[in-house]
Structures are given as C-alpha cells and as structure tokens.
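The complex appears here minus one protein chain, its other protein chains still in place.
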Amino acid sequence: MNKWWYIAGVAAAAAVVAGSALIYSLPLDTRDRSPRQPLAFSHKVHAGDQGIHCLYCHRHAPRSPVAGIPAVADCRACHLFISADRPEIIKLMGYWEKKEPIPWVRVYALPDHVYFPHMMHIRAGLPCSSCHGEVATMDRITRSVSLKMGWCLDCHRQHTASIDCWTCHI
Amino acid sequence: MKRRTFLQLGGMTAAGAALAGCRSGNEKLIPYLIPADEGVTPGKAEYYASSCRFCPAGCGILVRVSDGRAKKVEGNPAHPVNRGKLCARGQAILQELYHPDRIAQPLKRSGSRGSGEFRKISWDEGIALLTEKLKALQQEKTTDRLALLTPPLSGTLADLTDRFMAAFGSPNHLSFELLAPDWLRRATRQAFGRASLPWYDLAETRYLLGFGADFVEHHLSPVQYGHAFGRMRQARDTVRGHFTYVGGRMSLTGASADRWLPARPGSEGTLALGLARLILADSLHDEQALAASGLQREKLLRRLAGYQLTRVAEQTGLPQQAIVEVAREFATTRPALAMAGEAVAFQSNGPEAVRAVLLLNLLAGNLNRPGGVYPAGGGGAGPENSFSGLLSLVAKMRADRIGVAMIQGNPVHAIPPATGFQEALARVPFIVSFATLLDDTALQADLILPDHAALESWGDVIPQGSAREAVVGLIQPVVTPLGDTRQIPDSLLATAHRLGGGMAASLPFQSYREMVKGAMRRRIAPARGTDFETAWTELLRQGGLFGKIGSTGEGFRRATAAAWPEPGEPRFAGDEKEYPLHLQVFPSTAFYDGRGAPLPWLQQLPDPMSTVVWDSWVEINPRTAAELGISHGDLVEVTSPAGSLRAPAVIYPGIRPDMVAIPLGQGQQGGGRYARGRGANPLSLLAMIDEGTEPRPAWHATRVRLTRVSEKGNLVTAGHPQGSYRSDLVGI
Amino acid sequence: MSDTPVARSATQLNDELLSSLRPPSRRWYLLVLFLLAVVAWGLVAFTWQVTHGMYVTGKNRPVMWGFYITGFVFWVGLSHSGTMVSSILRLSRANWRRPILRAAEAMTVFCILVAGLFPLIHLGRNWTFFYMIPYPNQRGLWPNFRSALLWDMTAITAYIIGSSLFLYLGMLPDLAVARDRSGGWRRKLYGLLAMGWRGSAHEWAVYHRASTLMAALIIPVAVSVHSIVAWDFAVTVVPGWHSTIFPPYFVIGAILSGVAAVITLMIIIRRAFNLEAYLTPLHFDNMGKLLLVISLLWSYAYFVEVQTTWYAHEPIEWEVFSFMADTYTPQLLLMLAGNSVVPIAFMCFRRLRRSISVMLTVSLLVNVAMFIERFLIIVPSLSHKNMPFAWGSYSPSWVEISVNIAAVAGFALLFVLFAKLFPIVALTDVRELEVREAEVPLGRTRLPSIAGKE
Partner (left out) sequence: MEKMTSPYRWGMVIDLDRCTGCGACVVACQAENNVALCDKKEISEGRGMQWLRIERFWAGEYPDVRVRFLPVLCQHCHDAPCEPVCPVYASYHNPDGLNGQVYNRCVGTRYCGNNCPYAVRVFNFYPHTWPQPLDSQLSPDITVRSRGVMEKCTFCVQRIRRAKEEARGEERVIRDGEVQPACSQTCPSEALVFGNLADPRSRVSRLSRSPRRFQLLEHLGTHPSVYYLKGGGREHV
C-alpha cells in the first residue's frame, strides 16, 4: 500500500515539474532552425573566406526596417565572371533566365505582430552577430537565437532600450 | 519606370496575414529580381504626387507606396487647391484601384445587352473591332454617326478628344455631367461679363449667405472650400465669420450654418431680390460699387418694386423678421458674400434665381475684393448648357443618326431617364464603354475597353473653379497596372493610328504620356525653355504646375448688357393635389453622382446627416411623417409623375414639411459587388419640364407622393435613433 | 428538539441513510443520459463559438457582456447556499441543519465549479486564457493585479479549494462508514478517501475542532467572493454599475438565491431518498424564516439603490434606470415579485412555510428572479452608457442560451453522480443526535458518548 503512495507522489511531482516547464516556455519554438535553401548559398564562402561585409549585400539594413537580400541581378552581376561554371551558379542563372526570384526560406521569421526595425538596431551599434550568430562560419544559415519575446526584452533591458509594448507590437 | 516592376515581386514585410497565435504567413523570403531604383528603399514607404480625378475639383494627392503597392492616398500640401487636405471620396480612390471586380481585359458582348455576358478578348481584337466599325462609318461618309460621351474634360484629354472627333469628322462630342456647373458659368457671364467660374474668397469673408450652395459635399471644390470655411470661422483672432444658409433642406453644409432659412423651393431668387430691395431701401449697399457698375439706387428700387417684404415673406414662407435681420446683417457686415448652388440652379427658374443671388454680391461691393468673388483661375471657359447638348444627342440617337457611341463614365445610371437617354442609347447599334467596373453603362455596351484606375494613369487636370490662380495638376501612375487595361486616351490613340490617314496624322503621338509631357513643355516654355527633362521630373515630384502661369488679370464687373434677373413663379412637374410633396435629389457626401457607390469605404461611411450606411433613404420631416403614419426605418414608396421607388424612411428634422429628399448614387444594376442592386436611384423619379426658349435641367422641380409600405425598411444607421436627440447628455 | 426522529438501531439508520449508495435504477441512468445529452449540446454550442467567433453570441458594441457574465454572477450567488446553511447553522448549533448539510455543501462546490467556467467561456480568444494566470514565463509578463477580473480568479479559486475541503472534511466519518459497509471497488475508493479514519476519541476531537474552524473560515471567503464579483461592476465608471452598495447588495442577493436553492434541494432529496423522517416540516419552517429575513434584507438593499439613483437624479444614471424600466418592464416586475413580494408575503405564514409545494414554488421563483436580477444589472447599463449616439441593445443568441442551459444540466449531472457515489445525507451528523445518550458502536470501534458537547 505505502509504496504505491510513494510512486504516485513521485509521478505527480514529475508531472508538475514537466507541466510548469511546458507552460513556462509557451509559445513553443517549433520552427526549423536550419531549413534547406533552394540554392546552396554559403555565407561561409562569401562572408567568411571572401570577407565580404554583411551590408554589402544586405544593404538596406542601415536605412530600413528590413535588411533586404540581394536582387537576383546583383548575384548575377558578380557571378557572370566568378566561378560561373559551378552547378549552383548555373542554377542561379537559371532563375535569372526564367525571370523568377529565388524562393529563399526564411530563417529569422518573426510573427506578423512583431515589428523589428534593422536600422534602429544598427544605429544602436549592435553587431549583426548578436542576433544572427557567427554567420561567417556557417555554410547553411542556422538560427542561433530563440527569437522569443523574453530574449528580446532581456537585450532591451541590458541596453536600456525602450520596453514599451508599442515599440515592437502595433 | 522601374518602380512599376515592383509588383511582380512579393512584399518583404508581410502584411495581411492575420494575427493567429504563433503562426505567421511570412515563410518565404522573396528577393527582387532587379534592384530597386535609387532612393527607393524596400520596407520604407515612398510618396508619389498625382492628382485626384474623382470630381472636377482636381485636388492634388500624394500616394503612399510601399513595396510596389499603393497604401494610402493623402492630400498634397504643395497643391494650391487642397493644401494637403483631402475629402472622403478622394481617399477612397485607392479602392477604385484595388476593386475586386475590376475589368481586367477588353470584353466583347456575348449575350444580350444588359445580360452581363461578355467574352474576354485581346486588345488587338478590341481595337480592331472598334476601328472596323469606325472605318465602316468613314466608308459610308457618315462620320457624324460617331458620338463620344464623356464627363467635362480638361487639359490634354480635352485636346485629344477634340482632335480625334475633328479628324474623324463628327460634331457629336458630348461632355455632360449631372452636377456640371454650366449654369454657374453662364450666370457669371451674364451677370459679371466673364465666361468664367467664380472663385469665392470664403476664408476672408465675414458673412456668408449661401443659397443652397453645398460646398462641403460637392459644390465646385469641396476640399478647398471646406478648408476656407474652417479659416472663415476660426482663423482670425477677433472675427468669426457668420454663415446663413437658405434652402428647403438643411444639407450637410447647411448644418454648419448659424441661421437656417428654409425657403420654399423655387423662391430663393425672390428672396434674393427681396433682400436686395431691403438693402437698397435702407441704402446699406456699397454706393461706389453700384456707381462703378453704372447703376442707380432709385432705378433699382423701382425695378424691385415688386418685391416688398410682405410678398417675399409670403412667397418664401419665411418670417419677415428673419428676412429683415438677414438683409441687415448681410449689408452691414463687410466683406459679405452670397453663393448660389445647385439647390437653386436646378429649379425651373434656376438661371434667373442664380443671377439674382449674384446681384447681392454686387450690392455688397465685393467683386474682386478680399472676402468677395473673383474669377476662378485657369480660364474655365466651358459649356454653358451641356444639357441641351444632351437632349439634341438623345434626339439624334432616337432618329438612328448615331452608329457608334463611345462612352466614358456611367451616364446610363447618372442621367435621369426622363431625358429619354437610356431608351435612345438602346437604339445605337454599337456601344463602346471604357468602364473599369461592369457598371450600368458597361452592361449595355457591345465592347468594353477597360480604362486604367486613376493611380495607374497619366494625365493632367485643370481644376474647375477651384483656385484663384491657374493650376495644372499632373496625374502619374504610382503602381504597375494590375490588369491588362489601357487608359482611354491611349485606346483612342491606338484607334486613330489604326484608322490611319488623317486620323493618324492629327494624333502623331506614341503614347498619351508623351502628349501630356508635350503639353506641359508648351505650358512652361515661356518660363524656361532649356532642359525640360529636369523641369519635368520636378513637376512630377511636386504634382503639377502651380501658380506659374499668370491668371488673367481683369476681374469681374457688371455686364451692362445683362438682362435683369426676373425669377418667375417656379413651375413643378406633377399636380399639387396628387403629389403634395417637393422632391429634392442631392449628391451625398460619399457617392457624389454615384461614382462613389462601388467603393466599400464610401458605402460603409455613415452619411454625416442621416448616419445611414450601405443604403439609400428618404428624408422626411417629423411632422409630415407623423401625418402619414411613417416612423423611422419604415419602408416607404415615393411616387412621381415619372415613376416610383421604394426606400427606407429617415425622420429628418432639418427639412421642410412639404419636402422630401433622396440621395443620389445608389440603385445601380452593375458597379461591382458593393454597389450592385443596393438602394434606389432617385433620378428615375425626375420629370422634365420645358421652360422658356431652351431646355434647362430642372432637377428639383418634381413633385412626389409618399405612402408607407411596411415597417421593414431594413435601415441601418450608425447613430442610435433616440440617442441622436440627447446631446444634453454629452453637454454639447 | 421534539421533532428530531426517534432513536432507531444504528444499522437500520445506516441502511436508510446509505440507501443512496445502492446500485442505481434505470430512472437514474436515464436521468444521467439526459443530462449528459444537454451538456453535450452546450459543448457543441461552445465549440461553434470558438471556431466561428464571438459574433455567434448576441453581444455587440456597447453591450459587450451578456448572458455569460449573467450566468457567472448567478452561479456564484447560488454557491453561497452550502456555506451559509452549513456554516452559519453549524456555528449557531441549529440541530435541524444536520440532514441537509452534505447536499448543501456539495452544491456549493458544484455551483462554484460551474460559475468558474463562464469567465473562460466568454473570452474572445479562449485559447489564450493562460495569459491571465500569474506564473513565471519567458515573456517576463505578469497579469494585471489591479484588474477586478484577476481578483475574481483568485477569490474563486480560493473558494473552490475552501468549499471542497469543507465538503471533504465533513464527509470523512461517513466515508469510513461507507467503507465498512461496502465492497469491491467502492470499498477501495472509500478506503482511500477515508484516509484510515478509525473514529477514535482523538480523531473525533480533532474532527470537531477542524470542522468548526473551517465553518468559521469559509464565511469570510464566501462574503469576499461575492463582494469581489460585485466589484467587477462597482469599480467601473458604467452608469448603474458604479455604486457603493453593490458588494453587500450582491452578497445578500447571493444568500437569498443560496437559501432558496437549498430549499429546492431539500425537497428534491426528501423525495428522491424518501427522507421524510429526517426532513420534516419543521426544517422547512426554519428555512422559510431564513428566507423571509434575507428577502427583507434584499428588498431593503434594492430600495436603497434605486432610491438614491432616483433622488440624486444624475441624468445618465436615471436614463439607464428609466430605460431599464421601460424596455424590460415584465422582467423587472417578475424580479420584484420573485425576490421580494412573493417570498415576504408567503413566508410570513407558518402554514405556507410548512407546505412543501409552496416552498418549492417560492424557492424556484426566487432563483428565476435572481437570474433576471443579474441580467437587469448587467445589460441595461451597458445598453445606455454615457454616449447616447452609441447606445445599443442586446438579446442573447442560441449559443449563449444553450451554454447557460448546459450549465444547469452540468451542475445537476455532477450532483446526481455525487449522490450515487457518496452519502448524500450527512450520516454521522444525524447519528450524533441519536447517540447522545449511550455509547454507540461506530464502525468497528466503540465511541464514548459525546452527550453534552453540543
């Protein structure tokens, strides 16, 4: 009789812990951290080995809420000459010929009720890596942060940035 | 124009996806194909200047464009007409662009007329079809069998259509619009000797006497006069402009008045002259002004002998006391201003009445004076009675002397059937419509060559009577055309080129854009000849050419030859016994003459006075309603000699007991999902009356009868019926 | 205490009192099935609302609360029955309370459970209800403790816990008895719940102290709960809600409906388990007196509220009141009749108080009237708020009505099941009377007399 009591007690305790952990982390982060991309574009090669600066391609970041990704024409401009024979580049040119944009898969997707202005964060002097991780070492981009509200808030508090709800939610 | 390529690229910031837990629509990250123009930053909105062509006022607009989509239409602060302000209709043209039921490509009728069955065809086929018909006319040497119906046109489009019709050899270009201010143009010429619309200096006046001039809703230039009204009231520290409104129905404009004189319909002219007589009798008039225009007080008094206070009071149904007060106020407060509007002009004695009102300005000595009346800039010479033009065209169509009719706008809905236009049009073998929606006219058409929306078009607009200085507003496309549409002038050019010969020669332009650009070049040629391109981009940036071309210096003065206004007894269609009530049809704030009805924003905008949404209604004085046993929201039937309609009743304290009023615009067979089959079209009630030598549009001269049908009017008002009388509870 | 039943042998007594635990009849099953069906229907309606949106209710602007909150307040009110009866009477040592104790306490628990559901049902986004629960989370956000709704949640949770403890505590000895007189799974269950109660002198001493203590503790909780529910309205600036008398007024109303409910319950149980011997007219007489007193109190409170409004004649407040009187005249009259005129008129007479049928009618009437009262507090005020241009009106939709009916069914279901599983008549409490004089066997032990203790 008694040992059943103990087992029940332990089970209950476990359940409570698990449950609260679950509730604590709601909403759950189920998004694929490193989705497969239509083109095997390597940030390691571009940003790492070639040492191209982030803002060279994502050039709207300092002026616009969106960092922007290079237009297909921009990619083409370089790769007309640089390693034009590689299969992936040929694929790229294929997109250009078909005049259709590349359907990149978002890695850093925020819900629509969140407003994230890149320019404000760059103005504040944050390095891209503080949110995007060491991109220069990644072949395929892997999300390196949780992108959960708590995570945003912590950073805002550290930098005494505004924590008014309307700063990010309108 | 590279920003046009935006549309084939997805938005970078995801709009639209609903806020649902953690899910989000922006799974993909779509890059541009071609990098954006210099100075265009994705994710950041850009503003492009253009002009509104919803109504002839021609306000300047700035369109907020974000990622290749037009997001919002705002007033252009640099534009002298509307100074950064914009009315409800102007802002709603965005929905003309994005209307879900827009015609995406040329259509050829496949079913019977009005059935709404059309076959999609290519532009080539479309233009070919039209040219073939026109060629036929040419071969039969009956080019005058071509008719072109448009609203009053200005600027390059007017030029183009003139050339087109001239080169083709047809005199039948009718530019008609129900609310066109022809009557005012004529009255001004006859009274003040200049064929120009007046421009009232509302902002500076201290006493405004409005005779049914509903400048807040639609009269001449709502936004600019709305702005002026605000300044007249409160922009001056010590002075608050006073406003007296004359009219049987308290319109939205009348609602802002300090004093309301509900004169009997058709008696406004008499009232004006009665006031004139009182003013002269007490010699409160402006002596110099009178002398300057070669008039003597005594002579005038003799002329006005017929307008003693008692008679005027009796005719207008107003208390003598009020008339005397108004006369004194008007004459003793300088500057004072008298405006005449549609409510007066569309009476059987309208033209005379309007001139009588203008006379008051002369007595107040406010011609070409601050707070007075100036000739509007930009010439403004235009038709003085396009109504007779309409009737003659109708006659021709009846006589089968029209083979091809090309129609811009929606006359089938916006012209009173009493003119016989609709039946006559039905006899025309081939009808071409340029509609953007399948509206009532397009439903009758054999061929539809869909026009661009305003925000996709090129063009220029010369605002009508909207500004003192001359203004040319530019229209430029702010987004890529959504569908396979073409703007009317380009369709005409294409046709002309295909017709070849003299036609092609008279219109040697690749595109309408080029034509507009050329016209602009000519306009600013005197100003600066060199380097037009930069000037052109500058013009596009600021939205047009403002105040640079000198407005013709000479102002108004009394036309000595002018006939003395003698507004006779008003005549009405319908016998007083059988039809006891006067009917007034009025353009509602939202729908204008009906072109606003297809736009959901305007449908759900509560009418300011009745707060009705998504419907049309009949305004009835509480007393009359009580007599007829009608209560708020009942379904009533309005019958006139010309026809009858059903609509819900609105108890409306601000209308004469012997009047009812119905807003224009609803009751369309077509016009897309938001307008179709909604409400009733009061134009079907109007009867024609022939007065004097030439026909006149007496749209307010019809009598009606009212009967209650049921309590199920299905009326929806934004305001609570009882609560609307409890301002005491909010302390205003 | 002449009316208390004459002594009979322990077994006989136990048999009678535990009769409810015998295997259920077909009628019982049918009843359960029916109730289940109604509840299911309510669930369907609720699912419909969740999947479609709040537009399936009758709510609108400005009337953003309707039948759900009415139901909420109503059930919270009802839940006062048990507490009031059992604890008040327990503390006041009224012996006739004994047979109905259990039923009343059970009712309290089930009412508050049902009531607690409504605030969740009426949420626009029910699936985010957990935003309102104060727990540490990664968002670093806490609910707003200034909000009366949060006070509600706290109070109601407290009340649920308190009242169920109260119920459980009271049941302990009976569970022991039941354990000893049953077999199979029931025996296991009762055994587990009885927590090895032996009925030793010590246990009884503790038991008595505990239950007296609980009785004393539960009353302030009950009062606070309904005061807080009243604050949901009183702390707003809505004309007709913003009134200082609301908390006491609501509490009185609650007790009124509670007492009425208990009377109804007594009658039902009396019939269902033929306990005529234990629930005699005397008990109804007493309850009737109680009802009379409360009804008088309620009438006074209502009068005060209306009279102040009328005398002050603050425009908008008066507007609300007259709107209510005009639009909801029949409801208003029924409410006044049911809450004050009829109870007062009838309960004055001993004969009527002792007539079961009269008591049944009156008690039912009171609760119908009470529901209307809640409705008339909530809806008219919202319909005619401060901005006359934005006035509106409200009528419940089929969804709201279904859910409210299902709530009744759900409550009944819980109760019926409870009655089959647990001794519905407080066995030991009744026995206490019997066993004053002599030592009596209880369970397997022999218990020294507790005569004179009470």
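Letters A, B and C name the chains as they come in the text, with residue numbers starting at 1 for each one.
Heads up, the rule we're going with is that a contact is a pair of C-beta atoms (placed from the backbone, for glycine too) under 8 Å apart; a residue touches a chain by one contact, two chains touch by 3 or more.
As the structure is a prediction and not an experimental result, all values here were calculated from the model.
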Taking the complete complex into account, tell me which visible chains touch the one left out. A, B, C
Contact residue for the chain not shown (choose from C:N60, C:S164 or C:S224): C:N60
Of C:S224, C:T280 or C:N386, which residue touches the hidden chain? C:N386
Which of B:G60, B:P106 or B:G226 touches the missing chain? It is B:G226
Residue numbers in subunit A that touch the chain omitted from display: 111-113, 115, 117, 119-120, 123, 162, 164-167, 169-170
Counting contacts across the full complex, list the positions on subunit B that touch the omitted chain. 11, 13-20, 43, 66-67, 69-75, 82, 84-88, 91-92, 94-95, 98-100, 206-207, 216-217, 222-224, 226-227, 229-231, 233-234, 239-242, 250, 252-253, 255-256, 258-260, 262, 329, 333, 482, 589-590, 600-602, 604-606, 608-609, 611, 613-615, 621-623, 653-657, 673, 716, 718-719, 724-727, 730-732
Where subunit C meets the chain that is not shown, the residues are 52-55, 59-65, 119, 122-125, 128-129, 131-132, 141-144, 146-150, 153, 235-238, 382, 385-387, 389-390, 392-393
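Convention: only the chains that are shown with their structure count from here on.
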Think of each chain as a node with edges to the chains it touches; is that a line, ring, star, complete or other? complete
Name the chain with the Cα centroid closest to the overall protein Cα centroid. B
For subunit B, what residues touch not just one other chain but two or more? 21
Subunit C residues within the subunit A interface of the complex: 130, 135-141
Spell out the residues on subunit C that touch subunit B in their complex, using ranges where they run on. 127-128, 315-316, 319, 386-392
Could you pull out which subunit B residues touch subunit C in their complex? 21, 719-720, 722-724, 726-730
